[in-house]
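With one protein chain removed, the remaining protein chains of the complex are shown where they sit.
Presenting subunit A:
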Amino acid sequence: MQIEQIEILEFLKRHSPFQELPEETQVQVASQIEISYFKAGTPILSFGQSLDALYLIRSGAVETYRRNGDLYNRLSEGGIFAEQGLLRSKTVRFPASALEDTLLYLIPATLFDELFENHDLFADYVMVSDEERRKAVPQRQTDANELMTSKVNTLIGREPVTLTTDASVRDAAITMQHESVSSLLVLQPETQAEANRDGKINLIAGIITDRDIRNRLVAPGLPFDTAIGDIMTRELVTIQHHQFVFEAMLIMLRHNVHHLPVMKQGRPIGVIAISDIVRYESKNSLFVVSSIFRQQSVTELQALSQDVKACFVRMVNEDANSHMIGSAMAVIGRSFKQRLLELAEEQLGPPPVPYCFLALGSMAREEQLIVTDQDNALILHNDFDARQHDVYFKQLADFVCDGLAACGYTYCTGGIMATNPKWRQPLQVWQKYFRDWIDNPSPERLLHSSIFFDIAGVWGKVEWAEQLNKDMVRHASRSKRFLASMARNALLRTPPLGFFKDFVMENDGRQNNSLNIKRRGTAPLADLIRVHALASGCEQQNSFQRLKHIINAKLIPPGRAEDIRDALEVIAMARIRHQAIALQAGEEPDNNVAPEHLSDFERRNLKEAFQVLSNAQKYLKFRYQGG
């Protein structure tokens, strides 16, 4: 048989469930396909429309929806859709539209039925793996304002605990103790009977709380067998389940109540207490920061590390972008340092000469995540005399670095910490360090010092850090040899060659199950952005801000910096999500991402992002060669 549809056949051979079909069936499928193109944003299938084909994505991306408009699935090259409709009524169940410019292969319904009937692997793929394939579908991005607010129903932990009006206050107290709640909903006896019958609660007579028992029974000296109906609060203040958490807070403040029954369709589905709101808000990064400054000891600070993790997870779940998360985590890390330094100074007394405590690397770049080691240093006043003063600063450094380690910021294995005498030096020595790095560069000498080119002051004479950075950037941008050496080092860590369904293809053809997404992705990106930033005289630290500067300076061809920015966001978010998933599962977060745990969509985006990184590295090599 002569096959005219070579391109189509080749494509089928690369994608499940077609690659599992026998060759002659593949040829048969290829020869029956029709093709259709859809521009990004245009509808492909609408609900209830009759179906005559299975849709296979040749290129582009497609979103399918539930009837209510919620995102159902997001698919890319090789993805199939409309199979549920074909299996049932031959009408569209999940409407679809093109997310990108998309080319579709249409496999006729009759052929689909035949494949489903005769090929078990095909049938299994279509039936069973639908749920599987949808795992980790990223939710549609909505605007941050909407996402940063949550609905009250997310705070409800359990069904409401109830008693009837005729129960005694003693019974109420026992029930509250037993159920560990601070309030009860009080029902009319007949309503309770109905509730037992229907499994629903319809009418609430009132609410009774700890405070009611204290103020209306204990204080006036009423007997414990008083009916709760006599002391309960009858004027019930409630909230609807779809209202926002901040509205609950406002209602509690306005009415001076600490408990709110949450209503859905006229019946209570739970009660939220002010403590629920406090617990919720404690996962907010601002709250974490403010509580850091209230802690009185390292032990107390250490106890906050759970809150930091919760805050990280919350931001991820609220769809914050990598810049928001990175800077929130950096602010938290910086606050730990500042509080530890305050505590150290309380303990050791005022410093003998002024100093500046430095953050280096990811904290300086405001790209800190949850798995991070401490990179820090001390700049001392030029009057510093080691014999006289270093005892103090060594103790200070030990206190801070040990404290940070206790709070979850592991020691820097490269010894880049203020505890290392080399990195605890007067300003003039630091100036000499930088001059030396820039004037006498070699890739080997700079290998371990690139971290010093992301520098920020966190405590004390922070203006010294700014001055050091300013001078450094001015010198660096003029030294071709320095830039060439930095560029050479920025090429040491490369992205993987390919990124497949369940393995990573290395440049030498080896296949691995996972890759270190920091070492192979975010770190080399930050490295190459730093080189361009220094070359363009940029004094910013954050990679996204550096990219803005690079774009304005027109240092690299138009469009490239934007591509790099998008690639950084994709890779950073994959890393962040990976860590958030581990935290939620109670596991130790790391940087090792396995492709099989990603959705098709994430995999494809990562593949493209790695391609951008690879091209950007080639360009870097070309741009800063020699010198």
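Before moving on, here are some points about what is shown:
Quick note on the criterion: contacts are C-beta pairs under 8 Å (C-beta built on N, C-alpha and C of every residue); 3 or more make two chains touch, one makes a residue touch a chain; residues count from 1.
Basically, contacts and distances are computed from a predicted model.
Per UniProt, the protein behind the absent chain is "3'-5' exonuclease"; the candidates were "Cation/multidrug efflux pump", "Methane monooxygenase", "3'-5' exonuclease" or "ABC-2 type transport system ATP-binding protein". Only one residue in the set A:26, A:73 or A:102 touches the chain that does not appear here, and it is A:102. The hidden chain makes contact, of the residues A:31, A:477 or A:514, with A:31. Subunit A residues in contact with the hidden partner, per the touch definition given at the top, are 2, 4-8, 11, 31-39, 42, 58-60, 100-103, 106, 108.
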